[in-house]
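For reference, the structure is listed below as structure tokens.
For this depiction, one protein chain was excluded, whereas all remaining protein chains were kept in their positions.
Up next is chain A:
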Amino acid sequence: MTGFTGFALRRALGALVTLLAISAIIYVIFYATPGNVAQITCGPRCSPAQVHQVAEQLRLDDPLFLRYWHFLQGIVVGQDYSTGTSVEHCSAPCLGLSYRSDQQVTQLILSKLPVSLSLVAGAMVLWLLLGVGTGVLSAWRRGRFTERALTGITLAGMATPVFVIGLVLMIVVCGQWELLPFPQYVAFSEDPEQWAWNLLLPWLTLALGEAAFFARMTRAAVLETLAEDHIRTFRAYGVGERAIVARHALRGALAPVIALNANDFGAAVGGAVLTETLFGLPGIGQELVHAVDVVDLPVVVGMVLVIGFFVVLANAVADVLYAVADRRVVLS
């Protein structure tokens, strides 16, 4: 299995390099944008002297690469910030201080992350079950009524915006039928049961649209595998169609599912803004939108980097899973 360990290590190293590249690009894009950051940060009523003081405090006069270097240093070993009267230590991984609240970005993200992860992880389980299940079913019953019905439903699912699904669910389930209270985030550490009940609707909302994409892709991948030669072998040997679809065709279709899932998981961590807003979940997406609104650059950069981290991590995990599923990957 040394080949496999080596493969995993190489993949991890690649992920690290990707993250470094992402951080550099994000940093340059946000900090090199035109506009007086000090003025924006200080507010419209600041005097030129105050603005100058803010600029000094934020080291805005240093060259960009030097500031980027400090930023990286902060992530690895931490950093000290002077707030005028005292010195605040921001321990590694330090992503800087918010311009608006002087809060440490790392702390801010850590307070929001559990919410986002709770939402996305639960939704992911749902969209995989629903999506892959529907896809396999419609591939197996191809050309029949079941398939046409499922195709229609998935098309509708893809076409319906998330906030419509969420609103309808909330109005019907919580308002009309009163099966559930209107969702309110409860931390997992506080009460796991309440956590799950309150997240049920957000999960469904996020998962339904996503599941439609998985259903379509799984169906296509299963049908493609069904056309391959080795499927013909098992048909010619009297293996039942159900076993062929469930064992052989699905296995062959797993690779694209794993790949798509990695992307969508990473993207949803920071991108589930609509669902978060709709259900009042204080997650990363919501906070990011707010930070962009008030041009709180350290928060924006930190959050985008963390989201990038999840996308890269999910893809690295996907590659390793890929290799576990299909050993031929390691060889090539």
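Everything below uses one rule, namely that a contact is a pair of C-beta atoms (placed from the backbone, for glycine too) under 8 Å apart; a residue touches a chain by one contact, two chains touch by 3 or more; residues count from 1.
Convention: contacts and distances are computed from a predicted model.
In the listed set "Phosphate-specific transport system accessory protein PhoU", "ABC transporter ATP-binding protein", "Sarcosine oxidase subunit delta" or "Quinol:cytochrome c oxidoreductase iron-sulfur protein", the entry agreeing with the UniProt name of the missing subunit chain is "ABC transporter ATP-binding protein". Screening A:Gly43, A:Gly175 or A:Gly240 for touch with the missing chain picks out A:Gly240.
When the full complex is taken into account, the listed residue touching the unshown chain is A:Gly252, out of A:Gly96, A:Gly157, A:Pro183 or A:Gly252.
Where chain A meets the chain that is not shown, the touching residues are 228-230, 232-240, 243, 247-248, 251-252, 325-328, 331.
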